[in-house]
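To start, I am sharing the structure in question, which I have written as structure tokens.
Removed from the display is one protein chain of the complex; every other protein chain stays in position.
Chain naming follows the written order as A, B and C, and within any one chain the residues start at number 1.
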Amino acid sequence: MEITRRGFLTMSGAIGSGIALSSLGINLKPTRAYADELNKANKIKSAKQVSTVCCYCSVGCGLICSVDKMTGKIFNIEGDADHPINEGSLCAKGAGFFDLTEANKYRLKKVQYRAPMSDKWEEKDWDWAVNRIARLVKDTRDKGFVMQNSKGELVNRCESIGHLGSSNVDNEECWLMSVKARALGLVYIDHQARV
Amino acid sequence: MTNHYIDLKNSDVILIMGSNAAEHHPIAFKWILRAKEQNGARLIHVDPRYTRTSARCDYHVPLRSGTDIAFLGGMINYILENNKYFKDYVLNYTNASFIVGKDFYFKDGLFSGYNPAKRKYSKDTWVLEKDGRGIPKRDMTLSNPRCVFQMLKKHFSRYTLDKVSSITGVSKEDLTKVYAEYSATGVKDKAGTECYALGWTHHTTGSQIIRTMAIIQLLLGNMGIAGGGVNALRGEPNVQGSTDHCILYGNLPGYLKMPVASLDTLEKYLKKCTPVSNDPQSANYYQNYPKFFVSFLKSMFGDKATKENGFGYSWLPKMDDGAAYSLMHLFEKMYEGRVKGLFAVGTDPAVSSPNTAKVRKALEKLDWLVGENIFDNETYCFWKGPGVDPKQVKTEVFLLPASASMEKEGSQSNSGRWVQWKYKAADAPGDAIPVGEITIKIMQAVKELYAKEGGVQPAPILNLKWDYTDAKGRFDVLKVSKQINGHFLKDTVIEDKDKKTRTEFKKGQLVPTFGMLHADGSTSGGNWIMAGSFSATGENKMTRRGKDDPTGLGLYPNWSYAWPVNRRIIYNRASCDIHGKPYNPKRKLLEWTGDKWVGDVPDGPWPPMADRAKGKYPFIMKQDGLGALFGPGMTEGPFPEHYEPLEGPLAKNPLSSQLINPAVEIFKNDMNKVASADEKFPYVCTTYSCTEHWCSGALTRWQLWLLEMQPELYVEIGDKLAQEKGIRNGEKVKVQSARGEVECVAMVTKRFRPFTIEGKTVHQVGLPFNYGWLFPKDGGDSTNFLTPTVGDANTFCPEYKAFMVNVKKA
Amino acid sequence: MKAEIVKLIDTTKCTACRGCQVACKQWNEMPAMRTRNRGSYQNPPDLQWNTWTLIRFQEYVDDKGAFKWLFRKDGCMHCTDAACVKVCPSGALHYSEYGTVGLKSSLCIGCKECASACPFDVPKYSHADDKIFKCDLCLSRIRTNQSPACVKSCPTGALTIGPKDKMLKKAYARAKELGGDANVYGDKFVGGTHVIYVLSEKPEVYEELPKNPAVPASIVLWKDILKPFSLLVAGGTIAGAFLHYITHGPKLPDENGHDAEGKGE
Partner (left out) sequence: MSRISEIENAINDIIERRPHSKDAVTAFKPVLLEKTRWKEKLEPVSPVTDVEQLKKGIPVIRQTKLFLPGDPWQEIILSLSSAAGDGFPEFRKDFDTIKSSIRKSPLPVHDFLGKFPESDEEFISEWSRKMGIRPDALSFVLFTAIRTVLEKRGEEYRDHIKAADWDEGYCPVCGSFPSLAIIQEKTGRRKLNCSNCAFEWDFSRVDCPYCGDHAPEGMDFFFIDGNQQESAYVCHKCKRYIITLNQVSDLTPQDREASSISLAHMDMIMQDKGFAPMAFCAWNVF
């Protein structure tokens, strides 16, 4: 096996390069057997680390999620030791961050719709919901649009639609919502920074 | 924050007021404790209630809710009377030496120019005298009675120890103890900082409370230094980012001003918004305003925005002059039936907005409501809430499942302005998709409807640049992030005369810093303060994980990206004397080495201000480059003044005949009742969160281990008051205000003690605001049934922290 | 016998964030129960079969009138001379190789003897399982060189764990540094506990914390004196019978009439 050396390496591998346990008369069969048993019983899991940031207060603690690459599920979340702010530690809520993943059975999974006067949710699919919402947005905007104000100044305002939220979504999503609302002419725009 | 979380370790005195850091920002509190371990910092907690923060600070000083300006005003008086201020700093770095215009005056609680009918000030008398060249006159001896320094001294001389003690309920010994310890940081080698949160913002005088602290920090030379500044420990993970990108009625992304109706052309708007300073030494950085604004319009409308159509300025909605469209205004209009549709993304206003009864009535008048969240909450289920008959509610409600923060890639800014990149760890459950994806889908469908059918004023919708999807039509977060950073729209050459450099940039290349944005439409920049989050070669600086910290102050310049231009402490030039030598060599933030600054990214490349020719004052974003002791930008006056909360225990303001903040907007309708100094509601009440839950509880109430520790709504009552009223600990009680009532468990405690206010005993109680009827079933409903619809004069942030209630057995 | 392990609870660093309560339930997969607010932050109100550690909140005014809010993490003290191990008939409660008190739930027969014997009132009975439960200092984690779940989760450094002498030295140094009434609690009774406190006030100030806990006299009498004595006696009887057999041959049934009653122990 060729050892690539890098930079200032002066000492090669320890306890003599090229000496193998087997050449020293060590019985490696039990180790081999154990390795094969693990493989056969499909016990070797492959996983990836993903760094993220906590979604509670604004300190911005770093977290590392360990994700099982087979199932795609997060199986462990811990503090990110290299993060200079929290240095690996977490508060009680941060430590419970795992309970926000799909491990929490209350997480919303389906598009839900409540018809006028109805007393329950119905499940719908995305296309129907998006088209219905677009229809409502257009009709409400067209009906309530204010081109000029009482003084006759051009104002281009849609005062009949409000937009609330959110400071719990990413910057890119905030910018998109901010720009979308202005293109629609909305002025009633606010979120949790106000409260 | 002007500084950031790790910087707290560099402080010698930390005043925690308006915050409960140990319970709501535990890791920030870790850095506060490290300041105590490493440099023996003194930790002072001033709060109406004794909390876990108080238990770990050196001492706790209780004060009545709503009297923070009186408390801090007393400290300004103490600093000026005992000459504790940092003379060199105040003289050179603040507008203390400026001369106030002769028509300006303050009498009996009102500044000049007040219009009682409109409850507004006209600010034309709040000016500073200028010399022939238009540069403000200055009296460097600070002796002229009309100079800002003397006017400030006169104004706060009324805040005597007796008066402040009588207003706040704090003993004179405690006041003197806090004032003495904190003002000791007014010297070269000491740093004092203040940590605040909603405890300060939830008042009708919220902005002025923070400004009072800013004045204190300027007087003591604590602004712009390591371990100094005024630090907001904000509550939401990306409240900083959502504020930067301005999903707020009054601003466009990058804190650009929202156009008003009277500015009907781009030229008029830019003229009004671009400050001019004739003082050569004032950087007045906002003179570059047109570059930032035009670049924003180009990012919004792309090549449809041309010079001829004013880059699409006319398509933007215009607010009526002087009008406001905040959350409270929205629910007023909704209650009047004039708002038909609402997007409620990742928020629960039916619990978190003031005056819940009116908010829930208003929701019933909507035609449609679109909710995007990871859990259901009281807002989306208002139609089946307590006392609501679904058959009477016509609103169509959509509840769209969203991905949680670890299930999507993107950036998030902590309140220390660090913009950190997050990666996607796992797919969201079921059909949930990121909010960005939902926004793109809905707007795309609206654009297609307008393209097909036309409609009213379709131009802004059709011309909106909306190609932020990848090959598979999915939301492409990197495309949006780069659009926010900004691009060159044509081949551009940037020359720098001083450094004699000449760099070329290709069309479509990323703008490396906002200094290179142009006003001629040749660059686009979705948010100018974020320009530089990508390097010109496309490296995403938000993903950086560099652990080096050359200054040792915990700046970590190579960890993620801090706006603006990765500067970690704002106004850091003020940490050096006028020659650029650091005031405190032990905590060297910045130093002028003769030809360049070394340390943190400086506030601009110019030499220190001693260099009359090229030097600049440190506060580069201010029009005159200096810290504002006299701040005419505020709605209710250039100097802070104590006013009682909208609903308080006193019939008369001990300091003047203005009982409440004269510039606060009063909302008049049948559900906005107010009962001030009313014996039916004798106790001061405040609201707060608890460690186990977070904000409206809409995320944490669904987590059973957290709910087990804090299962239901409670009211914390002082043991003296409970004795008086015969209320036993753990008993069910009703808390009533003029607007509504909540039922909860009484928690009799020694951590609330009665105050003596103007010779009278005044009791205070408090409730958390984390509960709602939807879950857990009998855990109590929103505390905001009690809170009044009134907000801060500048920001309309509601006054949750001080109103009047009564408590009686259930 | 491995090096003894001691967990140090420095109550003066605890901010009662209760991360340890959540971490304990998460690691041991214990269900949350529906609780009520009884007028205190402390919830659940006491240790229970599914709550092995609990932060106790106590409002205290010292003799100088200064108000203090005391937080104390309650749970098994892991005594060296453990009353519960002494009385446990089935061996479910046993000493581990680190000196802590382990619990093999499978062997527990639900006799609740330990619950009444424990001077700290720690073991709690579950009707559903007919077994008692208590903190076992995460024996399974310690054996794989991990610290207990609560220690791992503590953000303020209030909880630390390590070899006995090192932790005792650290506790006394901290008590000295704090001065005043600060003291170390736990190493002076029941042979020294493997969970020790640094307290800011005298022990008697703290609710539910015995001033000088000891193995109940009845148990000492029964277990340490009578039982060995009875074994001695039993031993003597057998020895006597054996001696008799050798010297006089097998005992014939009708030799003396009172064999039928047999001897009480």
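Here is the rule we go by: contacts are C-beta pairs under 8 Å (C-beta built on N, C-alpha and C of every residue); 3 or more make two chains touch, one makes a residue touch a chain.
None of the values given here were measured: they were computed from a predicted structure.
S.K.: Quick one: which shown chains sit in contact with the chain that's not drawn?
M.R.: Contacts of the omitted chain with visible chains: A, B, C.
S.K.: Please pick, from C:Ser106, C:Thr144 or C:Thr247, the residue that touches the omitted chain in the full complex.
M.R.: C:Thr144
S.K.: Just name the one of C:Ile5, C:Val101 or C:Ala171 that touches the chain not displayed here.
M.R.: Reading the full complex, the residue touching the unseen chain is C:Ile5.
S.K.: Which residues does chain C use to touch the chain missing from this display?
M.R.: Given the touch definition above, chain C has residues 2-3, 5, 142-147, 151-152, 161-163 touching the missing chain.
S.K.: Even though one chain is hidden, which residues of chain A still touch it in the full complex?
M.R.: These residues touch the chain not displayed: 1, 3, 6-28, 30-35, 38-39, 42-51, 64, 66, 69, 76, 78-82, 87-89.
S.K.: Residue-wise, where is chain B in contact with the chain that is not depicted?
M.R.: Counting over the whole complex, chain B touches the hidden chain at residues 423, 543, 545, 547-548.
Keep in mind that, in the parts below, only the chains that are shown with their structure count from here on.
S.K.: Pick one for the touching-chains graph, please: line, ring, star, complete, other.
M.R.: Contact map by chain: complete.
S.K.: Considering only mean CA positions as chain centres, point out the chain farthest from chain C.
M.R.: Farthest by centroid: B.
S.K.: Let me have the rounded angstrom distance from the C-alpha centre of chain A over to the C-alpha centre of chain B, please.
M.R.: Distance between chain centres, rounded to whole Å: 26 Å.
S.K.: Could you give the separation in Å between the centres of chain B and chain C, each centre being the mean of its C-alpha atoms?
M.R.: 51
S.K.: Check each residue of chain C and list the ones that touch at least two other chains.
M.R.: In chain C, the residues touching two or more other chains are 17-18, 22, 26, 155.
S.K.: In chain A, what residues contact two or more other chains?
M.R.: 89-92, 96
S.K.: Where on chain C does chain A make contact in their complex?
M.R.: Touching chain A: residues 17-19, 22-23, 26, 153, 155 of chain C.
S.K.: Within the complex, which stretch of chain A touches chain C?
M.R.: 89-92, 95-96, 98
S.K.: Chain B touches which residues of chain A in the complex?
M.R.: 50-63, 65, 67, 72-74, 77, 82-86, 89-94, 96-97, 99-102, 104, 106-119, 121, 125-126, 129-138, 140-145, 147, 149, 151, 153-195
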